[in-house]
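Omission of a single protein chain aside, the complex is shown with its protein chains in their original locations.
On to chain A.
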Amino acid sequence: MEQQLDFLVDKVVAELQKKLAELGEKTSGPKAEAAVEGKAAPQQGIAPVTATKPQETHSAPAEPKGTALIPNPKWKEGLDELLASTPARIGVWRTGVRPLTKTMLQLRRDHAAAVDAVYGEVSQEVLDQFSLFTVETQYDNTENYLKRPDMGRVLTEESVRLIQERCQKRPQVQIVVSDGLSASAVDANLKDVLPSLMDSLKSYGLSCGTPFFVKGGRVASMDHIGEILEPEVLVLLIGERPGLVTAHSMSAYMCYRPRKGMVESERTVISNIHRQGTSPIEAGAHIGTILAKMLEQKASGVKLVL
């Protein structure tokens, strides 16, 4: 019985192999290509699961460059020009009235990355690299953080004590890093933005206080930190709300003499700092210039003349 079963299985497998080989020979023309594409897609879907190393999801995964899926474009160079001009999902082709499996999977993958960015945690390794100690806001947990932005603006009592204990008071420049809505933004960009910013401060001859990391921070946590440390200028490097183009985008919010009751128009921001957006090293260098101008003009936000 068992032998018979084995024999049957072998026969079926051999038949399948033959069919597959025949199919392989016929792969020419757009139809066959589409068929191959359909097969390849599920494999790609599996790939991220097999990559189990946690570091890999943390260190900025290379986002796929825009490639056209249109089988025989009338004007390839023109299409490439369009693709190069935008990170939007264009030239994705279709099957019937629906997107290709590949496109759908990519969209879901990007959405998953966005969700991961919100719920993820900044890697301790990255924080250690720049000797950043960690304090927390009153956010409590991510669910609460999302529902109660006000709680992400105030530090816990323990954190206030820690900052007072470990940080230089009244520095010229205070650097603060926060996960905000994207922990992976910090993982991906801090190692490029922060040292470039430090170089820039050095070039301008500006002195910097003790930088630290705020877990569960909102932009306006700058105000509370301003009250505690009274820096002349403060820059907060914080993860942005992730989108489907990138989940690793970071903003730099800058403020002259931050304090409670500051209005949003008094903050200066450089946003969209990531691989495909504002260049992280160039942003870091430019932040230094903005801080120098703030100190010179004693102003920030809309009052600052850049």
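Annotations
One rule holds for everything that comes next: a contact is a pair of C-beta atoms (placed from the backbone, for glycine too) under 8 Å apart; a residue touches a chain by one contact, two chains touch by 3 or more; residues count from 1.
By our rule, contacts and distances are computed from a predicted model.
Among the names given as "Ethanolamine utilization protein", "2Fe-2S iron-sulfur cluster binding domain-containing protein", "Hydantoinase/oxoprolinase" or "Glycoside hydrolase superfamily", UniProt records the absent chain under the name "Ethanolamine utilization protein".
Checked against the full complex, the one of A:Ser123, A:Thr137, A:Ser159 or A:Ser200 touching the unshown chain is A:Ser200. Of the candidate positions A:Arg153, A:His248 or A:His286, contact with the hidden chain is made by A:His286. Touching the chain that is not shown, out of A:Ser159, A:Thr246 or A:Thr278: A:Thr278 (per the contact rule at the top). For chain A, the residues touching the absent chain in the complete assembly are 75, 77-78, 81, 191-192, 195-196, 199-200, 202-203, 269-272, 275, 278-286, 288-289, 305-306.
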